[in-house]
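What follows is a single structure, and I will ask about it in a moment.
Removed from the display is one protein chain of the complex; every other protein chain stays in position.
By letter and in written order, the chains are A and B; residue numbering begins at 1 in each of them.
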Amino acid sequence: MNRLTMIFLSLVIAVAVIGYFVGIGDGVPQPDGYYESSLVDAELSRTPADDAKLIPAISYAEIADTPMGPTKSWQTMPQALPDADYDLYTQIEPSEADKEASSKLRASRRAFNGAPPVIPHPVENTTDAACYACHSGGVKMAGMKPSVMSHQFLGNCVQCHAPMAPAPFQDVDADVATNFVGLPAPKQGERAYQGAPPTIPHSQWMRENCNACHGGPNGWAGMESTHPWRTNCTQCHAPSATLDQMPDAELFTPQDVPMLPSLDVVEN
Amino acid sequence: MMDTKRRNFLKSAAMAAAGSMVAGNMSLPVVQADQGVSDLPDGDGLSWNKAPCRFCGTGCHVQVGVEDGRVVAIAGDKAADVNKGLLCVKGYHVGGILYGKDRLTQPLLRKDGRLTEIEWDEAIEIIAKRIFDSPETFAFYGSGQWTIPEGYAAQKFMKGGLSNNHIDPNARLCMASAVTGFLATYGVDEPAGCYQDLDECDVLILWGNNPAEMHPVLFSRVTDRRSRGETVRIIDIGTRRTRTTDAANDYLEMKPHGDVAISLGIMHLLIENDNYDKSFVEKHCNFRGDEADTPTLSGEPISEDEFRKRIAKYTPERVEELSGVPADEIRMLADLFADRDIRITSLWCMGMNQHTMGTAINSLVHGVHLLSGHFGRPGDAPTSLTGQPSACGTVREVGTLSHALPGGRVIANPEHREQCEGFWNVRDGSINEVPGYHTVEMFERFTKPTAEGGDITTMLVQVTNPGQTLPNLNALFNDKKGLEDKFLIVSDVYPTATTALADLILPAAMWVEKNGMFGNSERRTQQWFKMVDPPGEARDDCWMTIAIARKLFEMGHEGMKDKDGDFIFAVKDDDGQEIPIWEFDRYYDTNVDKHLFEEYRLFTRMKHKNLAPYEEYVKARGLRWPVVEQEDGSWRETRFRFSGFDDPFVEEGQEFDFYHSTSNDGRAQIWFHEYQPPPEVPDDEYPMWLCTGRVLEHWHTGTMTRRLAPLNRAMPTAYVEMHLEDAKAANIRQGEVVTIESRRGVCDLPVWIDGRGRPPRGTVFVPFFDESKLINNVTLEAYDPFSKQPDYKKCAVRVVKKSAAKVSS
């Protein structure tokens, strides 16, 4: 009798244990992608061995016996103070190839020149603050460099900038068959003569912050100004009235600008 | 698995990117360059011209960049008051809609089940012959994307020419309840306020509305005020969380039909607390309720006491029960409305219109604003938004509905019919006195065999896609298949779910391939000129109507002649010679739009919707009617209707005047309607609510936006939004394809758990843009009794896992 009870109870316990492991195992749905974000993903897949900068944690018990802080040999070495992140007075001379690569990357993100660029990554958090965190002044992080906003802060970023497909639908075929040919990017502004400052070859609307692309620590490679210390851009580079939708720009060609009548000077 | 096509594409793109860095190729890339285009744009000879955007009812103006006869760039129009230089993702890419590779370029006739190219002459003759043989079984189905002249021509052709009232637009599925709401309340259609209300309101209440995605330019107008340091309280009343909720201060989650209870609850509290605007109500309002036997739009007058008595039961607690919104939140709303020092604007669109109590809820929200006096001051407005670029201009003003006539007139009124016959110079009694079939009925009768009472045999569809947008498609559209004596003619720009069943397909010109005029949500009439040629044999919809009419005229149809025996669409040159505009190569010898518009303009004065001459619209970025000529000969638009300080038709010295009042006393009506439950409620068999709608990137059925790379890449498929817990309970994973089933049909969709919108437990949401996943096979065709607008926002469904085996593997 006692023996039977024992067997019965062991069976119950065994079933319960198996049930528990089955329960936490495959049967429980774990919706994919919900807690996923590209950042978390990258973080989780990283192992200490891959990255020399990651030092494995030690247990509390080992702390007292573990030497920490800079090593002796490091302390004796002369250390250079870090340079400022960005030196306004460094001369930048992008090569033709740099300019080319830069233009190509830029063009690949637009349906035509003047279109707001698409967002080259999926958008998982819809608040503007999330966009602004990286794109306000720009940052450099893990080899990535988010573009700097070229315009004043506007709410609802995805109103104008189309993101990549949401995470669950990234593999859906999104090809479209189109004959649309967009306006290409301008190669350069016009120069009145050799050596004259070129005009601005694009509209200034939504591109008020020249530094977003042409300067600053987070500008576009290959598009930086060669003279970043000069900060009043439109002093020398003239915008285009037509591209900026100035009223009736075409009416004011030089011959149409009304001139004052010649002065009526009394002759003796 | 990623499919092979996409992998190959990615690989070639990767190779191109790597190769370009290796080779140092110096030519700049042209985006989406097509080998077929010999003359690539280079920015030389680029010219810019204005046009309203082709998409929603906001009515943004764009600047269209044209080079060598092709649209190559788009910019927000800085001179436009609506959008002030900004656009949304759809607007910025609107130029690409002309250039999908599968544009229809030749008329196609189905012969023995196969589509064969035919010439236009033959196509027009086939249509004219079918109409001539049986004019009363012909129906014309159009849309709020018809330009004003197109809609006007269709209207005149049908009602004036064929004496046939079976003309209805897709706006029946979209705006009809807003119209009946305005008519019941003010006696005249369309919002009294304008977008300036958005700049001046202190509180913005969104009734089942997601403008952050659907009217983003307008929503940003409000949120950008916050960025500038102003305080605007945004209150989102909805059935699921959306991007709009992210920006809202308060989110009130309601059950379907909860909006009716909420508005009744607010009015109840205003009366109960005795803090409604007594002077406004006393001077400018009447109370109204449904007639006991057969309710109509005019209802019957009730006393304030009676109103008080009827609304007494809608206590905050009772409203909480009906709507799911906590009683305290109802009190919060009522307190806001009781505060006359703040300005409150309400916005709504499909949430309140696609509603079996659509007319009621529209009237009730107007009532909340009237009772509280939050009306007619800038920032104090009940404002209904539209989803199509000319739902207001073409449908509501031109009256392309089965019961309406131009300029706010109705068929039921003999005087109105007589006036129209007069303007059109057609013989007396030309206009049939029986209203035609509204959309649902029209398609029911078209898809039913003739022998069983299906008395519509030929249908012409222009600028819309009913094969995807009608509710319960299996009952209203798909049944057409196999009916030999039914003939479906579809004019469109791309193959659609509708052309799939068409017997004759007509290739249409679109947007800046033709002249046009639109009317947006704030009474703004807009004009644009043709800028590029349509591809192949594609032609203007307006021309099609005129060419068919001309063919009928030549066949001897009496209705196509006016009283003087002239063709009803006759256009004469300066020497009095008729210009043969029915020949397409002569169509642009004159500006047909201008002729039609100037004729239509005469109709607009009765309801004080006065329009300016065509030339004024050429100069402006749209003008809001009534547009009235000033003493100095200039034309002045109206921002705030019925308000003495702005509306020229309000008598001097009056603060407000509802001069089209249904009670003929200058007063607006505050309605009482009893709460009614939705027509279909989840039960054991179908336990979930289904709501349908749109997403930011795609517009309506995606015919245009699905052909734009940046938009389709951003949202490549329709999906079903589900709550995490619902998904867990059904063992459904992110991205898994499930079947949505209702009593009417099924649709397979991938699941997006807590996706862009986040429905509560027990609700799923599906956008309808995807032509490969037709959710309207599932929706319900129950409609509002007054507006006949179906309810796409709620029906009962179940979510079925496609295969249980798939998950365990």
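Throughout what follows, contacts are C-beta pairs under 8 Å (C-beta built on N, C-alpha and C of every residue); 3 or more make two chains touch, one makes a residue touch a chain.
We adopt the following convention: contacts and distances are computed from a predicted model.
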Identity of the absent chain, which is to be given by its UniProt protein name, from "PadR family transcriptional regulator", "Aspartyl/glutamyl-tRNA(Asn/Gln) amidotransferase subunit C", "NapA signal peptide-binding chaperone NapD" or "Transport permease protein": "NapA signal peptide-binding chaperone NapD"
Identified contact with the non-displayed chain, of A:L105, A:L154 or A:A238: A:L105
Sole contact to the chain not displayed, among A:M164, A:A185 or A:C213: A:M164
Touching residues (missing chain, whole complex) on chain B: 2, 7, 10-11, 13-24
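The working rule: only the chains that are shown with their structure count from here on.
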Centre distance in Å when chain A and chain B are each reduced to the mean of their C-alpha atoms: 37
Chain A-touching residues of chain B, taken from the complex the two chains share: 1-3, 5-6, 9, 20-21, 24-26, 28-34, 36-37, 40-43, 46, 48, 63, 65, 67, 70, 72-79, 85-89, 92-93, 95-96, 98-102, 212, 216-217, 219-220, 223-224, 226-227, 243, 246-247, 696-697, 706-717, 719, 724, 727-728, 731-735, 750-756, 807-808
Of all residues in chain A, those that touch chain B in their complex: 26, 29-34, 96-97, 100-101, 103-104, 107-108, 110-116, 118, 126-127, 153-156, 158-169, 171-187, 203, 205-206, 242, 245, 247
